[in-house]
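The complex appears here minus one protein chain, its other protein chains still in place.
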Amino acid sequence: MINPVLLIAIPLLLAFVSILYKGYRNNLLVFGALVNAGLVLTLGKGEYLIGGFKPPFGINLVLDDYAFLGLLVINGLFLLITLMSLDKIGENATVLLVALAGLNGLLLTGDLFNLFVFLEITAITAYILSASSRQYQHSFNYLVLGTLGSGLYLFGLILLYAVFGSLNMADLSLKMATADTSQLVIPSLLIFIGLGVEVKILPFNGWVRGVYGNSDSLVGPLFSAVYAGAMLLVFGRIFAQVIPLGAYLKTLLLLLGALTLIAGELAALSKTRIREILLYSSIGQSGLIVTLFLSGLVFPAVMQLFNNILSKAVLFTVAGQMADTTGTDDAEALQGAFARHKLAGVAFTIAGLSLIGMPLFYGFVSKINLLFGVFSLDNYWLPGVILLGTVIEGTYLIRLLVKLWMPGEEGLVSHESHATKAPLEIQRARVMGIVVLSAVLLVGGLMPGMIQNNLSESGRLLDETTPVYLFDLKGGQ
Amino acid sequence: MIQYAGILLILIGIYGLLTETNLIKIIVSLNVFELGLNVFIISVGFVREGVAPILTSVNNHSGLVFVDPLPQALVLTAIVIGLGTTALGLAFARRIYMKHGTLNIEEIGGGIND
Amino acid sequence: MKKALAMLLLVLVGTLLFMGIYAMEGFRPYGEVDLAQRVSQAYIDKDVTGENPEVVYGISKDLETGSANLVTSIIVNYRSFDTLGEVTVLFLSALGVSILFGSFKGRLRSRYQPNFILRTGSKVVFPLILIMGVYIFIHGHLSPGGGFPGGSMIASAILLMYLADEAFRIRIEGFKMTEGIAGSLYVLLGLVGLTLAGYFLSNFLNTGTVGALFSAGIIPVVYVLVGLKVGSELTGIITDFLKGEVE
Partner (left out) sequence: MTFDILIVLMFLGAVTAYLVSKADLKAGAYATVLFSLGALVLLLLGRGEIGSEFTILFMGFEVTTIGWYFSGVMVLVYAMTAFFNSYWMDKMIYPGSYNFLYLFSLGGTVGLFFAKDLITLFIFWEIVVWSSTFIVPMGKSRRAAVVYYTISTIGSMATLYGIMLLHRISGTLDIQGAFAPLKNDPVLATVIFFIFIMAGLTKIGIFPFHIWLPLAHGSAPHTFSPVLSGGLVKMGAFIAYMSVGILPAYEAFKGSLTVMGIPIQIYALMILGAVSIVLGTLMAIKQDDAKKLIAYSSVANGGYILIGILLMDQLAFAGSMMHLFNHAIASAAAFLAIAVVAHRTGTTKISELGGMIHRMPLTYLTYLIAIISLAGIPPMGGFVSKWLIIQGLADQGLMFMALAAFFGSIGSFLYVFRPLAAVFLGQLAPRHEELASAPLLMKIPMTILMVLILFFGVLPGWILGIIGQIQVAAGIEPVMMSGNSILAVNGVLNTLNVFMVFGFGFLIALVIFMLMQKSRRVGLMDTYTSAEFIYTPELYHYGSAFYAPFERLYARHPSVEDFLMALAYKGHEAGLMVNALFFSHKPGVTVFWITVIVAVVTLGGVGL
C-alpha cells in the first residue's frame, strides 16, 4: 500500500531541490512525472490521514475510485505532455513540479479548506505558466479573476463552517444532507462561482480567451487537458458528492451550464483561428460536463471529461505547434497543413472526431453513456441541448479538419499545390505523443467493453445518483 | 458590527474591481476584498467574553472560554496566499508597464495577438 | 455613469447578501458562537478523541500536541498540510517574480537619497529586527507569532537595508539555497513522520509539557524552517522587484 500523499510530497520535494540544482531542473521534472505516473498504479484505495488526526479535525486524503481515475489520467497526461514538449519548458520546470503536486492535491484532498490551498497553488502555477506567452495583460486578468474566484470560494466555505462547524467534506456532506437546502443557497452559489472561474463556466470565464488563445504547445495542452480535467473533477467532487443543491439553485445552475455549452459552441463556430476555436470548444465541453455533474451523473460526466481532455491534449498540442513555428494559427493561412504532416494530421483528426462523438472513437462511447444517463433522469430538454451542441461542434470541427487536410479554392479540385507554404514543424516527440493519445481514443472506442470493465468497479460506485459520498470516519492516532 | 464591516469591505473591493482601470488600483481593490474577507472570517470565530486562544500562566487551562482558534489559523493561510498573489500581480503590472508604457487597462490592447 | 451603475448594483448585491447571510438559520449572530458545535473545541482540548481531561498550562504532558498557542497547534499540527501548501504558495510567487524579472540586471534607483537618520539608524535596528524575527519564530508555539511573522520581520530588515543604502546588494544565491533547503527539510520532515508514525507530517517527537520552550514536538522545528524559508522568499521577492530594467 503506497500512501498517496507521496504523489504530492515527491514532486514538492523535487521542486524545492530543483532550485538548488538549476542545471538538473528538467531531469528532476521528468523524474518526478515518471515516479508519479508509476506510483499511481500502485496506490491502494482508502482514506489516508495527514498528521494522524481523525477526519473532521485533521486533514485527510480520500483515495476512492473517483480520485483514483482522476489521478491516473491526470498524471499520465502530465507525463506525456511534459515529455512531448520538453523543449518548451525553459525556466518553468520547478513551476511544473509544484503544479503536479497541486493537481494531485486537488484530486486527493478530503478537506474544503485544504482544497482552497491547493486551488491557489494550482492557480498560481497557471498564472506563471500563462505568462510564458509574454501577453502579461491576459495573465493579469487571469490572476485577478482567479484570486477573486478563490476569494468567493473561501467566503462560501467560511459560511459553511459558521453554520456546520466543520471543514471536512465527508463530515459536511453528512451534516448538509439533513439541512434545509434554502440556507445553502448563498454558500453553494459562492463556491460555484469560485470553481466556475476555474472550470470556465460562462459568464465567469473572461480570462480563457486571452490565456488559451496565446498558449504554446506546452501550455495549451497542459491547461486544456490537465488543469481543466483536474478542476472539473474537483467541481464534480464538490457539487455531485458533497454539497446537496436545492431545486431552485440546481435549476439555475443547470441553465447556466447549458448556456455555457451552447454559447461556447456558437462562439467557436464564429472563429477562424484554431486555438480560438478549440478554446471555445473547451468552454462548451466544460458546460456540458458541469451540467452532467450537477444532474448527479458522475460516471458519464467523468467519461465525457476524459474524452474531452484526451482529445484537447492532442488538438492543442498541434495548434500550439502551428502557432509556435509559423507564427499564426489562422485556419485559412494553414490550409492543407496536414498534407505534409500526415501522421500528426491523423492524430488530430481522430481527436477531433472523438470530441464530436463519432463512432469507433472513445467520444462515441461517452456520448451514448451520457445520453442514457440524462434520459434516465427523465430529463428531455437537456439531451436536446446536448445534441444541438454536438451539431454545432461537429460543424466547426469538420470545417477545420477539411480546411487543414484539403487545400484548394472553391470550385477547384483539392490539390497539394494549394497547401500552405508556412514553415510548419512538428517535432517527432510531439507526433509520438499525440499518436499515443489518439490510439487511446481509438482503442477506447473500439473496445468500450474493455474500458467499461476496468472502470466497472468505479462504475458501481459512481453510478449511484445519490449526491453524497460516504466513507467511514475512521479514528486516527 | 465588525462583521458588517467585513462584508462592507468585500463590497468596496468588488466596487473597485468593477470601476478601476489602473492596474495598481485593481490590485489594491483585490486586497481590500481579501481584507474584508479576512475580517469576516475572524468575526465568525468570535465568542463574546472569550479570551485569545493561547494558554498562558494567566489563562492557564482549557476550560476557559476561548475564541475560535480555527478561523484565525485559516486567516493566516489566507493572508499568506493573498500576499503571494499580490506580489505576482504587481510583477505582472510592472511587466505590462514596461511593455505598454501605461498602467491604464483601457489603453492596453485586448486582442489576442497584441 | 459607470460608477453610479456599479454602486447601484453593489448596493443591491450587498442588501441581498446581508439578508441572505443573516437569514441562514444556522448562522449564529456575532459573538454568540458555541464552539462545542464546531471542530474547534477539540483543538482547545488538544484532543480529537475526546478522552483526556482538561489541559493545564505548565502541567499537562505528552498531549497529542504540546503547543500552548492553540492557533499554532492548528497551523503546524492539525492542519499542517495547509501550512505546507501555504509555504508552497509563497515559494511559487517568489519563483514567479524571479522568472518575470530574472533576466534584469542592476538596481532601481530611488528619486531620493536616503537621509542620515535612515542610514545610521538602520545599522542599529537591523540586528535587532533580525533577532526579534528569530525570537518570534522560535517561540511560535508559546506566544503569538510564528514562522510567517518571524520570516516577514527578517525580510523587513533586509528591505530596510535596501532603503538605507543605495549600493546595498545581497547575494540572492544564498537565500535561494536557504529557501530550497528549508523547503526540502519540511517535506522530508513530513516523510520522516510518514515512515516513523505512519502519517505524513505527524508529530513524531515527544510533545513535552505545555508551556515549556522545548515542547510541542516538531512545531518549533517546523517554525524555524518556515521562518527561514519565508524570510528568504520575501527577501527574494524584494530583491527581484528592485532589479533594474536593463535586460
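For clarity, chains are labelled A, B and C in written order, and residue numbers in each chain start from 1.
Simple rule for what comes next: a contact is a pair of C-beta atoms (placed from the backbone, for glycine too) under 8 Å apart; a residue touches a chain by one contact, two chains touch by 3 or more.
Since the structure is predicted, the reported quantities are computational estimates derived from the model, not experimental observations.
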item	value
Chains on display which the left-out chain touches in the complete complex	A, B, C
Of A:113, A:204, A:235 or A:362, the residue in touch with the unshown chain	A:204
Residue numbers in chain A that touch the chain omitted from display	137-138, 140-141, 144-145, 148, 152, 182, 185-186, 189-190, 193, 197, 202-210, 246, 248-249, 252, 256, 263-264, 266-271, 280, 339, 353, 358-360, 364, 368, 371-372, 375-376, 378, 380, 383-384, 387-388, 390-392, 394-395, 398-399, 401-403, 405-408, 410-416, 446-449
For chain C, the residues touching the chain missing from this view	6, 9-10, 12-13, 16-17, 19-20, 23
Missing-partner contacts on chain B, residue numbers	14, 17-21, 26, 105-106, 108-110
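What we mean here is this: only the chains that are shown with their structure count from here on.
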item	value
Chain contact topology (line, ring, star, complete or other)	complete
Contact-richer chain pair [A-B vs A-C]	A-C
Centroid distance [mean C-alpha coordinates] between chain C and chain B, Å	15
Distance from the mean Cα position of chain B to that of chain A, given in whole angstrom	28
Gap in Å, rounded to a whole number, between the CA centres of chain C and chain A	32
Multi-chain contact sites of chain C, meaning residues that touch two or more partners	17, 21, 33, 38-40, 43, 79, 82, 85-86, 89, 92-93, 96, 100
Residues of chain B whose C-beta touches two or more other chains	14, 44, 70, 77, 81, 84-85, 88, 92, 95
In the complex with chain A, residue positions of chain C that touch it	17, 20-21, 23-28, 33, 37-40, 42-43, 48-49, 64, 77-82, 84-86, 88-89, 91-93, 95-96, 99-100, 102, 176-177, 179-181, 183-184, 186-188, 190-191, 193-194, 197-203
In the complex, chain B residues that touch chain C	1-4, 7-8, 11, 14-15, 18-19, 43-48, 52-57, 59-63, 66, 68-70, 72-73, 76-77, 80-81, 83-85, 87-88, 90-92, 94-95, 98
Touching residues on chain A, where the partner in the complex is chain C	3, 5, 9, 12-13, 15-20, 48-54, 56-59, 91-92, 94-95, 98, 101-102, 105, 113-114, 117-118, 120-121, 124-125, 127-128, 131, 159, 161-168, 179-180, 183, 185-186, 475-477
